[in-house]
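One chain of protein is taken out of this complex; the other chains stay put.
Just so it is clear, A, B and C label the chains in written order, and each chain counts residues from 1 on its own.
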Amino acid sequence: MEIRPRDSAPGWQRAAYSVIFESDTRAGRAFDIVLLAAIVLSVATVMLDSVRRINAEYGPVLRAVEWLFTGLFLVEYLARLLVVRRPLTYAFSLLGIIDFLSTVPALLALAFAGGQYLLAIRILRLLRMFRIFKLGQFVGQGEFIVSALKASRFKIVVFLAAVLMLTVVVGTLMYVVEGGEHGFTSIPKSVYWAIVTVTTVGYGDISPVSILGQTLASLLMIMGYAIIAVPTGIVSAQMATPAPQTGPATPPPPAYRQFVCHVCQAPEHRVDAEFCWRCGEKL
Amino acid sequence: MEIRPRDSAPGWQRAAYSVIFESDTRAGRAFDIVLLAAIVLSVATVMLDSVRRINAEYGPVLRAVEWLFTGLFLVEYLARLLVVRRPLTYAFSLLGIIDFLSTVPALLALAFAGGQYLLAIRILRLLRMFRIFKLGQFVGQGEFIVSALKASRFKIVVFLAAVLMLTVVVGTLMYVVEGGEHGFTSIPKSVYWAIVTVTTVGYGDISPVSILGQTLASLLMIMGYAIIAVPTGIVSAQMATPAPQTGPATPPPPAYRQFVCHVCQAPEHRVDAEFCWRCGEKL
Amino acid sequence: MEIRPRDSAPGWQRAAYSVIFESDTRAGRAFDIVLLAAIVLSVATVMLDSVRRINAEYGPVLRAVEWLFTGLFLVEYLARLLVVRRPLTYAFSLLGIIDFLSTVPALLALAFAGGQYLLAIRILRLLRMFRIFKLGQFVGQGEFIVSALKASRFKIVVFLAAVLMLTVVVGTLMYVVEGGEHGFTSIPKSVYWAIVTVTTVGYGDISPVSILGQTLASLLMIMGYAIIAVPTGIVSAQMATPAPQTGPATPPPPAYRQFVCHVCQAPEHRVDAEFCWRCGEKL
Partner (left out) sequence: MEIRPRDSAPGWQRAAYSVIFESDTRAGRAFDIVLLAAIVLSVATVMLDSVRRINAEYGPVLRAVEWLFTGLFLVEYLARLLVVRRPLTYAFSLLGIIDFLSTVPALLALAFAGGQYLLAIRILRLLRMFRIFKLGQFVGQGEFIVSALKASRFKIVVFLAAVLMLTVVVGTLMYVVEGGEHGFTSIPKSVYWAIVTVTTVGYGDISPVSILGQTLASLLMIMGYAIIAVPTGIVSAQMATPAPQTGPATPPPPAYRQFVCHVCQAPEHRVDAEFCWRCGEKL
């Protein structure tokens, strides 16, 4: 895949940009893989830190590792801001906000010895893993799944809305039938049970005891078992249908380039594209 | 989408009809959205009212809100009766009955301080939510799912009948095998267990203990795991098959109108239709 | 649907045969529906009889009803033997054996006050319900499902064999990992747990406690979640593929007749068939 030089940035910035943001040079790919490894290790550290026994023994070590990774991510974030041509556009893009959330608040959380509530912020950096889909053979596959889901989104929303209505109605009936006992202490609780049942999860923390309740539950289970066919059918049909634009689009793929816009990170630009297809920035 | 004027109703009635029953003018769409919000809020009120702790603290407030919403629905119901040309036809249509059930009995339930058994009646107004499928992009999607399910209904009935027979036979065997113990105290109870198992819900409130019982349960689980493929396959195949009438019917869609019959609420009439396709009423 | 007269039987036998075995005359259809109702009621009686509380109160009544139904089925069985041209062929066909099992042993079970072990024999008459698939619109649908399953049977067997091997291997690992505790007391028990898990039933009567065990269990669950796609895909693909023989077979359906062979009960014979397609008996 040829690397089209961008003329508008100074040399060192272009090189750094290529390493940090793109993944079709050897250096860029290596950077991405190291970054992904760092993210996984950092998340693993946070997870281990939450285990009481490990925390008691290795607490200080884990904390040091956390400082290290957070420092690295801070450096990386600043570097990104530096080499991107329009820092604000990047900073307020989705990836930019996730990048920010995994550094600055994490630093604050570490510094001010926050309770477990700050853990959630640090774990958010896992979302950066979605960068993995920029790598090689995954690009097209992720796009394929996302586009199939996007094409069926209205159908799925209609389906989920119908399922939710069903759970509310059946949940209320169960609340009445079981007389507020056996865990069915309120309608929201009963609706929670109905969701647990219709999705076939079935914890068993709440389960009907009366005969009428068990009959109603059986009906709900069988419905849940049968209607799982609906979303599956929707997505299968969507994926099996050859997308109308892929027919004539068979030649383009080699004519696309495997790098992302330096402003909004949109991937896959035409070889002959002059502007980003998403943000319109000059490439 | 053009609004074909109906000549047979006085001006104010036509305007009110358009707002209340149709959803392709701005006013009609706004009315529908406000109505849906009111339904959701009203159902949420009933649900919260059932939580003991909330009821103890905010009981009177919730009750007042309930009165308010029920009053609004009553006004809306009367307005519908007023502007529809044939009130009785509407009143005895499915939507009309649901509309009635969410107002008058709810009023009675509120007035006569009914126990929790009247909750179920009030929650039924959730069914009015299905009006949501009249809105914009959902119309076609809901229709698509419903028509795929309709086309496969006999296959699904056959499948569910076979599954039910399987659960009765396996349930009886388990009753015999477990000797009426470990929760398998009667055949209906054992059949309930078999349904819980074959649908992969698996509460665990009843589970086999004997070796023979666990073997039989394993067989049932594997069957349940494999035969889930059947309804899914049916619906997938149905959805993937291009409906024979959509081929030649590709031009019509723009030639349909996005309003419902003013008598029976049947949707989607041909632009050139003179009579309702469902009730035959002159449009 | 025309009724082709069979010349080889005396008049009364032919009439009785048509009523008892066929379902395309009004009398035949009525007979089938009454029979199905009797089967359902009889099975319901056996089920209710197993509930201790009901048995204590209505035991004698239920027993009398059981005698009644078993008597009816006996009469029906003898009538079938009488009007069929080759009684032995019918008696040893699948349907004939089921018909026998639901009468004579049930009579013995009733007469000799057998324990609950004889219940299973009486409940077997539920299998006669499969006669329902001879009725009208269900014939083709049941055939469709069965033929799709038949066409994919080798693929499903391969899949289930692979799943079973997986459960044996993972079950053994869990037995080793959990050290024979937390319910994993033997390899068969652990394999039972693995089946409960991979099919996503998840009773929770046995669940891993050690960290390694929970990690292994997580892997198994994710595999179970992903590989459910395999049987579903197989059946979906099978059902979506237009069967090669239905292409040229589009004319035949109206050319088939909706009655069963008077010897082996095979359904759907060609209008111009001279011999049964299954047993070769002259029609």
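In this section, a contact is a pair of C-beta atoms (placed from the backbone, for glycine too) under 8 Å apart; a residue touches a chain by one contact, two chains touch by 3 or more.
Computed from a prediction, not measured in an experiment: that's the story for all the values here.
K.L.:
In the full complex, which of A:81, A:201 or A:223 touches the chain missing from this view?
P.N.:
A:201
K.L.:
Decide which residue listed in A:35, A:148 or A:176 touches the omitted chain of the complex.
P.N.:
A:148
K.L.:
Quick one: say which of A:15, A:68, A:126 or A:165 touches the chain that got left out.
P.N.:
The one listed residue touching the chain not shown is A:126.
K.L.:
Name every residue on subunit A in touch with the hidden partner chain.
P.N.:
43, 46-48, 50-52, 116-117, 119-120, 123-124, 126-127, 129-130, 132-133, 137-138, 141-142, 144-145, 148-149, 156, 159-160, 163-164, 188-189, 192, 195-196, 198-205, 228, 231-232, 234-236, 238-240
K.L.:
Spell out, residue by residue, where the missing chain touches subunit B.
P.N.:
Counting only subunit B, the missing chain is touched by 200-204, 232, 236, 240.
K.L.:
By the contact definition given up top, give the residues of subunit C that touch the hidden chain.
P.N.:
Residues in contact with the chain left out: 154-155, 157-159, 161, 165, 168-169, 172-173, 175-176, 179-180, 185-188, 191, 197, 200-204, 207, 211, 214-215, 217-218, 221-222, 224-226, 228-230, 232-234, 236-237, 240-241.
In this text, only the chains that are shown with their structure count from here on.
K.L.:
Quick check on this structure: which chain has its C-alpha centroid closest to the centroid of all protein C-alpha atoms?
P.N.:
B
K.L.:
Suppose chain centres are the mean of their C-alpha atoms. Which chain sits farthest from subunit A?
P.N.:
C
K.L.:
Report, in whole Å, the distance between the mean C-alpha point of subunit A and the mean C-alpha point of subunit C.
P.N.:
About 45 Å separates the centre of subunit A from that of subunit C.
K.L.:
Touching at least two other chains at once: which residues of subunit A meet that condition?
P.N.:
200-204, 232, 236, 240
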